[in-house]
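Can you keep this structure in mind? I'll have questions shortly.
Only a single protein chain was left out; the remaining protein chains are all shown in position.
The block that comes next holds subunit A.
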Amino acid sequence: MNVFSALKLYITKMTEESGPGMKVLLMDKQTTSIVSNVYSKSEILQKEVYLFERIDSGAQPEGLRHLKCIVFLRPTAENISLLCRELRCPKYGVYYIYFSNIIAKADIKTLAESDEQEVVREVHEFYADYLALNPHLFSLGINVCVQDLRWIPTHLQRTAQGIISVLLSLRKCPFIRYQGGSDMSKILAEKIRETFSKESNLFDFRQELNPLLLIVDRRDDPVTPLLNQWTYQAMVHELLTINNNRVDLSHVNGISKELAEVVLSAEHDEFYAQNLYLNFGEIGQMIKTLMDDFQKKSKKNQKLESIADIKNFVEMYPQFKKISGTVSKHVTVVGELSSLVGKHNLLEVSELEQELSCQSEHSTQLQKIKKLINDSRVRDVDATRLVMLYALHYEKHSNNDITGLLDMLKKKGVPATYTKLVYSILEYSGVHARQSNLFNHEGVSKITKKLFMGLSGVDNIYTQHKPLLVETLDDLLKGRLSTQTFPYLGNMVMSKRPQEIIVFIVGGATYEESLAVNNWNKQNPGTKIILGGTTIHNFQTFTEEIQSATNSITRRYRSRNN
């Protein structure tokens, strides 16, 4: 159950099956990001893959007959017809074709009929049809999957295919449970089962560890993607946006050219791998030791007095260079993060966000929101997310002052696209849409825990919030998850405790949830959990999803002023 190595194995196999020789990799847009997520360029060069082509690039035919072509495509109609054209007048010597998902036999036939020059050597299905971000985290790269609270049909198709390929690449044929109140979850679950029965010979695995696929809906927990984050990976995504392991820093003032876009991949960056889940404060500490270490090394390198010194330097140089790259990268990223934190008063904002999500003190919280909205340092997005959290929490509170806060936002000059979000999120996942009680489940144990946490350290204030998913998983593993709220698909009911769980969040997962799952895996070696989502959200992408979801539905909530 490691999606990252599952994909890597597939791609390694592709590069090796064609034997030695110069190779070119022919991909489409999506498979390009699938490959680039798990393989770095220098790594794949060592596999003798020297060129990367896009099938839809429409490049001029240039005879490179001495190259072997590895074709890795999604089995879409467009790709098939492009590939047919390619095979009719082949640019390369031989072709090894891999489809990332189940392909219709008729399409194979069309391809075979186009291969008049007998250039194709192999045709396979390799189920690498999703983006693996961490060993336990995958995404399908669909930022907006819902329109008017319904699936966008093409994205439903893609999502089902993605999950199918996750299951096949891990060789699992799981039981399925889904969020009872969510139509989207149910439709997806049924779509997946359809494929199970259609391709029953593919899914004929020996099952020892009771795998379970749990489909939940983002609408049940709208809070998590609204919060500012303080662990490294999540924070970078929230403030700078990670896209296919890449972070765009070109907007930062005075950035050098090689740092305009940096790659953050745990696989190839030891520092990142170690600190992915650490708090911002700890990261600062780590960066400092990294710097010290580096300085010590570079000082050692500076005095090149004897031949031995020079020899030593030459031997150390490649390593030295690598470290210097890592150092400058992380120093830049962390520097940018901390400047954003300071500039936009994020500490105070985040503290209030956490309070809003975990505690109920209506009047004091209302005052604090008002104060922060008037703070000129606070960004529009942050002011908006505070009001959104307030609206979600106190939707049914008799004295709530959503309209008043909205007026304040408008006065502050927050654009209408943001102010609209406050009602949109209630539409998207107000009390009527949620199954679980997000805010009022404060048991005694929780309060004491919180008190304890509050005492033990300052930075914990910013990470009090625990995603709803943690609770759901806890219930599930203790066998307490009600079959009413999370029914099984079909009549089958699992008798044993699941040991392998694949959680899929319709409407996008978050890095906070990824962290929670990672911790869970660390603490419970007996069970393995993999998290997936239509995408990995931050506030920005989540608002896009909400906008699309609530664009033209009849409004349940109206602001009284218009």
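The rule is short, and it goes like this: a contact is a pair of C-beta atoms (placed from the backbone, for glycine too) under 8 Å apart; a residue touches a chain by one contact, two chains touch by 3 or more; residues count from 1.
Keep this in mind: contacts and distances are computed from a predicted model.
Engineer: What is the missing chain called in its UniProt entry, if the choices are "WD repeat-containing protein 74", "Rabenosyn-5", "phosphatidylinositol N-acetylglucosaminyltransferase" or "Large ribosomal subunit protein mL40"?
Structural biologist: Spelling it out: the chain absent from the display is recorded in UniProt as "Rabenosyn-5".
Engineer: Who touches the missing chain here, A:D28, A:E86, A:E125 or A:E238?
Structural biologist: A:E125
Engineer: Given that one chain is not shown, which residue among A:Q117, A:T403 or A:N551 touches it?
Structural biologist: Checking the options A:Q117, A:T403 or A:N551, the one contacting the hidden chain is A:Q117.
Engineer: If the missing chain were put back, which residues of subunit A would it touch?
Structural biologist: Within subunit A, the residues that touch the unshown chain are 1-2, 5-6, 9-10, 13, 20, 22, 42, 45-46, 48, 50-51, 53, 59-60, 62-67, 93, 102-103, 105, 108-109, 111-113, 115-118, 120-128, 135, 168-171, 202, 205, 311, 315, 318-319, 521-522, 525.
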